[in-house]
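Every protein chain but one is kept in place in this view of the complex.
When the chains are written out, they are named A, B and C in that same order, and each has its own residue count from 1.
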Amino acid sequence: MIRVAILGATGYTARELLELLLRHPEVEVTALGTRQEDRPHLANVHPALRGRIDLCLENLSPAEVAERADCVFGCLPHGASAEVIAELLDNDCRVIDFSADYRLNDPDVYEKWYQVKHPDPKRMGKTAYGLPELFRDQIRGADLVANPGCYPTAAILALAPLLRAGKVNPQGIVIDAKSGVTGAGRSPKAHLHFPEINENLMPYGVGTHRHTPEIDQILSTWAEVETNVVFTPHLIPMDRGELITAYADVTPGTTENQLRETLQEFYKDEPFVRIVDHLPGTKDVAHTNFCDVTVRVVGSKAVIIGAIDNLIKGASGAAVQNFNVVYGFKETMALL
Amino acid sequence: MIRVAILGATGYTARELLELLLRHPEVEVTALGTRQEDRPHLANVHPALRGRIDLCLENLSPAEVAERADCVFGCLPHGASAEVIAELLDNDCRVIDFSADYRLNDPDVYEKWYQVKHPDPKRMGKTAYGLPELFRDQIRGADLVANPGCYPTAAILALAPLLRAGKVNPQGIVIDAKSGVTGAGRSPKAHLHFPEINENLMPYGVGTHRHTPEIDQILSTWAEVETNVVFTPHLIPMDRGELITAYADVTPGTTENQLRETLQEFYKDEPFVRIVDHLPGTKDVAHTNFCDVTVRVVGSKAVIIGAIDNLIKGASGAAVQNFNVVYGFKETMALL
Amino acid sequence: MIRVAILGATGYTARELLELLLRHPEVEVTALGTRQEDRPHLANVHPALRGRIDLCLENLSPAEVAERADCVFGCLPHGASAEVIAELLDNDCRVIDFSADYRLNDPDVYEKWYQVKHPDPKRMGKTAYGLPELFRDQIRGADLVANPGCYPTAAILALAPLLRAGKVNPQGIVIDAKSGVTGAGRSPKAHLHFPEINENLMPYGVGTHRHTPEIDQILSTWAEVETNVVFTPHLIPMDRGELITAYADVTPGTTENQLRETLQEFYKDEPFVRIVDHLPGTKDVAHTNFCDVTVRVVGSKAVIIGAIDNLIKGASGAAVQNFNVVYGFKETMALL
Partner (left out) sequence: MIRVAILGATGYTARELLELLLRHPEVEVTALGTRQEDRPHLANVHPALRGRIDLCLENLSPAEVAERADCVFGCLPHGASAEVIAELLDNDCRVIDFSADYRLNDPDVYEKWYQVKHPDPKRMGKTAYGLPELFRDQIRGADLVANPGCYPTAAILALAPLLRAGKVNPQGIVIDAKSGVTGAGRSPKAHLHFPEINENLMPYGVGTHRHTPEIDQILSTWAEVETNVVFTPHLIPMDRGELITAYADVTPGTTENQLRETLQEFYKDEPFVRIVDHLPGTKDVAHTNFCDVTVRVVGSKAVIIGAIDNLIKGASGAAVQNFNVVYGFKETMALL
């Protein structure tokens, strides 16, 4: 049994993670961290989990966490996350980090997009990027896995194989993304107040969203040339689900079938990527760790569509998948 | 032209009110009040109203408001409202008050349910209760109208005629109410965060909701005996719309048809109450000042159903209707 | 391994059931029945299940089903269900029936509410009613279990212990119920078209809903006196979740605490009923087999609130729970 702790246990990703881990036969959840002081019981923080596990959330130091857990899932905000993680690693914990802190390789890029100095620059670029479909070898046995952002997950899974195969042009890629509201976290904000979101649809962060450099970093690696995607997210009046509609110029002479076959071949042994013929909706993957992908050619453009559940394949499911890869468990454990 | 001011102009009821008043041929909106200091333009507070009227929200004293306006619509919270209103009345403004401050007759009841001492007890019980269908004579020419609560509006319109006619028992009435979320205001709160409300349905304020004494006060008058309703509101994952399902023992010998006819007769000249045969939904009255009512007899109980738009007939539409009655304009002006 | 078939596999309850059964270590799903002729693959009927199990839906005779399966979950409409089930039982299949056909004891009551003659009246009243919390002994080893209706599940769990203990009056009970739309099935209908339901809230079947005699039959048994509940369901603009708000006169001298303790005592060993202090929302039980119950006393009435997921505890989860009881598996298997 692996003893597991979750830091930042009040949020939606932590709740989803707990639901998955409670079904995992090799996991014992031993600690729940929070920066609050009042030690609330989990049942009061997440009423849905009442009766499932008898733990309180505690304000624990990294050393205290390391005593109780072999592996830590970090659901802390960027900046705060790296500080704690460095100490956990020094105490021989393994860490799967939901924050953005160890996703980017370049401290300057991090500082530009996140407006803070990185607290642990020496580890940047040396961590495993937690997308097993692309980086399984690096994840296996890793001490620290940077769990990907939700948008990057869908965008990279949809585009990387086509770029690697030279089937689409790495320049001029547009990624029009749409997400449910849980992706924005659990803190109440004016623009996330129910009547502001419900029956509404709006773009946000056009040209400024922090997932942009993350997408470019990975796609550039796979394209073997620098990409500069135009990334436009939109908020959709629903809880969960994320769909990216990517537009890229097709390499002349390439057909829709060839694009589909490239994707099918690439993912043929993957348990969680389904290349489909129909146009997928987010509900096809809701509450699952699947990413459904399809492709169409319209005029000279490939239109590639990827759908995930932002809380599962886009966060907590991916984390459990990474956990399974790190420890050598069956990759689908607790996920199917 | 009546010069009109709105105090507390940032909220949803103020926005709806403005949309109605901008269509009112006898109204000029001259001032918008807020307790914020930064004088935002209306277009930034309510983007939907951009280009409709060129006004900023201002932190105005009651005296300043009284200089600019003949009639003030008060959308301030209870307690705060009465203090301002007393001063407006002293400065010869007419006031239509959305708050609860002048709805109840008894200062002790007010203090019990609102947990504050009433700042202007001498006016309590002397104001017009702004339900024209029941109190039109008192509203005509009034200086101060207490605009009813949203739940009381639907509940009273559904029950008062049957109680007055002795067709249902005033004891043991149950009012099970359901409302969209705009009724809870525009301030973001943890339990009103989009993912907390969406795909959720929950009771709240069971036995403690402040609309209870308001309902009892008016129903007691119409029943000519004290009522003690059991009132249970529920939050529904939608913006607007309110439905009350009221249960009362039918007076022995009374048929469903007699109940329906009692309602039809009572409201036969009313422009905004529709007694219908089918079971109404809130969407039938959305964005309108209508209240749709129907009745069924099930066993020994009358089941009376009333549907309104909480922001219109439950707030801003009622306020305009009251305004029209106060000034002697056609009652439907700006409302149809 | 128990070989399991599902009849009527196109609907929402069948999809939920499959998701649960695919996690059940003692189950092998061997056949999926449909009355369609074209033998569609499950992945095309329920895209969410693509890649999970490789089966087609087939139009199978009861004899064919009985050859392939030890236990059949019937998701067929009432009337059609009993005809098939009689034949399955004659072929030594065990059956868990989602339809209403074997819930009522009295053929005349069935005919009155369902407007058809019962095709198998001799078995009526001899089947186990599938609410393990109340009828576990009858379910154990049963050949045929009548899986309860969704509304009866919540209503009975909330009320039965209080009635049995004599804490509330069995006369004059009002059950105001609210449900998400999956409860109405997967067939498109004019009044279930997205824009008719969304942002809408409406009562339906007032005094005529078929779950009424089912509730009364069970509650009468537990109250040991005939009940005649007034049952009013409402459609809520959400997928899943059901909440009943029941109103009953408190037995004089009984306190809120005594009511709560009665419920706690009754359910103290039950894995799926949680007696809570707070007012529960349906999201607390979404995607789970839990029923959350609380109680308040308001004036002379007990207000008892029960929340379930209509597709899980109100249908497919209950069916798996019954399956576990029938076969003597751990009752929570595949459900936690």
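The rule is short, and it goes like this: a contact is a pair of C-beta atoms (placed from the backbone, for glycine too) under 8 Å apart; a residue touches a chain by one contact, two chains touch by 3 or more.
Quick caveat, the model's predicted, so the values are computed rather than measured.
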**Request:** Determine which one of A:Gly130, A:Gly241 or A:Gly317 touches the chain that has been left out.
**Result:** A:Gly241
**Asked** Pick from B:Leu163, B:Ala184, B:Ile218 or B:Val285: which residue touches the chain that isn't shown?
**Response** B:Val285
**Fill in**
The listed residue (A:Thr34, A:Thr262 or A:Thr282) that touches the chain absent from the view is A:Thr282
**Asked** Of the residues in chain C, which ones touch the absent chain?
**Response** 12, 180-182, 186-190, 192-199, 237-239
**Message:** Please output the residues of chain B touching the missing chain, sorted low to high.
**Reply:** 22-23, 47-48, 50-52, 199, 274, 276, 278, 280-281, 283-288, 290, 292, 336
**Request:** For chain A, enumerate the residues touching the unshown chain of the complex.
**Result:** 172, 174, 176, 178, 180, 196, 198-204, 206-207, 228, 230-232, 234, 236-241, 243, 245, 247, 249, 279-283, 286, 296-301, 303, 305
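In the analysis below, only the chains that are shown with their structure count from here on.
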**Asked** Whose Cα centre is nearest the centre of all Cα atoms in view?
**Response** C
**C-alpha-based rotation, chain B on chain C, 0 to 180 degrees, nearest 5** = 180
**Request:** With chain centres taken as the means of their Cα atoms, state the distance from chain B to chain C in Å.
**Result:** 39
**Prompt:** Between chain A and chain B, what is the gap in Å from one C-alpha centre to the other?
**Reply:** 46
**Asked** Which residues of chain B are in contact with two or more other chains?
**Response** 180, 196, 198-199, 237-239
